[in-house]
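Every protein chain of the complex appears in place save one, which is left out.
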Amino acid sequence: MTTSTSTSSLDRIRAAALTCLLLLCGVLLPTWSASSHEASMAVITLREIAPGRYLGQWTMPPVDPTLQPIFPPHCRWEPPELVCGERGLIGRLSFMGLGSKQSVATIKVLPRDAAPQVYTVSAAKPIVMAARTPGTDLAVWLDLAETYVNLGIDHILRGIDHLLFVLGLIWLTSSGWMLVRTITAFTVGHSISLAAATFGWVGVPERPLNAAIALSIVFVGVEIVKLQRGEAGLTARYPWIVAFAFGLLHGLGFATALTALGIPQATLPIALLFFNVGVEIGQLAFVMVVLTLIWAHRQARAVLPRWGVALPAYAIGSVAAFWFLSRV
Amino acid sequence: MRTKARLLAGATVAAVLALPTAAHAHLVDTRLGDFYGGALHPLTELQQILPWIALAALAAFQGARRARWVIAAFPLALLAGGLAALAVPAPPYESLVGIGLVAATGLALAAAARVPLPVLVGLAAVMGLLHGFQNGQGLPASTDRLLFLAGATAIGYVVMTLATGAALAFLRGVGGWRPIALRASGSWVAAVGIMVLGLQFFAPTAS
């Protein structure tokens, strides 16, 4: 397989593109891996004690102590009491001090005579509208969509281990059609387990999960080296099976970001749907960028020297092995 | 497959170019962390992104065998420049040299100059070092410098590779207007460079 010249030059083109990406991953290793899975969440719960009067309390305190909720102008916020009068808590909700360190904050409202409501404010969606009857209003749905789609995009773009795994999958597939099937299998896999974990049907502790995700990337690295030596491993022959199986694993990882928000059961399915859509958008964008880079390398005939073809596979493998060790 | 790839490349480049005008640079900056902040920074600096594209097109005029060295040299220089900014003070006339580079690469592209390989790689290295230095300079203390510089280097590699590949593919197409179109874009970049350079010299004394 490696003796055919066309295949080997294609390999070298891919290798060149991937090495460049990996060099960067190497630089990011120490800082990024530490932050990729932190869910910097803050939750404030407002319990209605009398009509229009709420008692507020941080049920999950913010990392950044300067973070403050901003309530509609007709409300008076004197911690821990919020007085909104007859109109109740409706209107614009926001937070002051949202950024990359504290990217998401949630306001939980527990009215006396209605179902609890949860409003998620993120740096990507800094203002949400509070309404009396959630789920019936189109604006509320759009709010939810914007919040969770963005959350999903952010999560995948900041999750370098997921991206690295996808990078490995792109590499292991030899044709465009196979790539489509493989990425679809990965998507189906992680959607299933994301849903299962979000609804609480399965639960895996975070540390072993992250270690297992790192191990999945090591596996892909090994498969690439095998492929280059001419032994078509399991992944090269049936990439979609491997992608599906590990997709289940990575979906559990995505779920940690979502479950940390403590979304109420009523909005959970729709939040999950939009979050998943966001993850797919981010993943698709990443795949597009990598494919375009490979295309550009081919146009410029920018290939690695023959001795360097195996470098990226070893780099993927060792980066992931390092993660595995640091997570165990 | 080829046309598909081209469309894809076009769409990506367009998306990349559209980003800075979207005017929510700071949102992405705070939202996705310092890596993406660093990646977005050069895209909002027209004095960086313009000569990058001109350099890529100039490299494409030299043919793939020479152009590919720019893809390797430029990001490395960008990273080296960024790291240097953390250690040494700014060189004199740094901003003038930067604007001069805009005019020079634009003019070279407009003329479709034949550039020997060492000069081409040297131009890429000087531009990379300078822009890397500018990226690494004066970052606020709360910024993770390494991540920021990695992001800037990544975008340098991505833009340079995509632009060079796209320009090479564009020039391979049929039609005498293709090199003219690329040279015209070089002339645009040069015009901007010349006027902003003029602003540096004349503006403080104009009043």
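We call the chains A and B, going by the order they appear; numbering starts again at 1 in every chain.
Criterion: a residue touches a chain if its C-beta (ideal position, glycine included) is under 8 Å from a C-beta of that chain, and two chains touch if they have at least 3 such contacts.
As a convention for this text, contacts and distances are computed from a predicted model.
J.: Considering only the chain that is not displayed, what protein name does its UniProt record carry among "Ni/Fe hydrogenase", "ABC transporter permease", "STAS domain-containing protein" or "Sarcosine oxidase subunit gamma"?
T.: UniProt lists the chain left out of the view as "Ni/Fe hydrogenase".
J.: What are the shown chains that the left-out chain touches?
T.: B
J.: Using the touch definition from the top, which of B:A64, B:A104, B:L147 or B:V192 touches the missing chain?
T.: Residue touching the absent chain, from the options given: B:V192.
J.: If you put the missing chain back, which residues of chain B would it touch?
T.: 20-26, 29, 37, 41, 44-47, 50, 95, 107, 110, 134, 137-140, 143, 148, 180-181, 183-184, 186-188, 190-192, 194-196, 198-200, 202-204, 206-207
In this text, only the chains that are shown with their structure count from here on.
J.: For chain A and chain B, what's the span in angstrom between their mean Cα positions?
T.: From the centre of chain A to the centre of chain B is 30 Å.
J.: Note which residues of chain A are touching chain B in the complex, please.
T.: 17, 20-21, 24, 27-28, 30-32, 35, 98-100, 103, 122-124, 154, 157-158, 176, 288-289, 291-293, 295-302
J.: Which of the residues in chain B end up touching chain A in this complex?
T.: 1, 5, 8-9, 11-12, 27, 30-37, 64-65, 67-68, 71-72, 75, 144, 146-147, 149-150, 153-154, 157-158, 161-162, 164-166, 168-169
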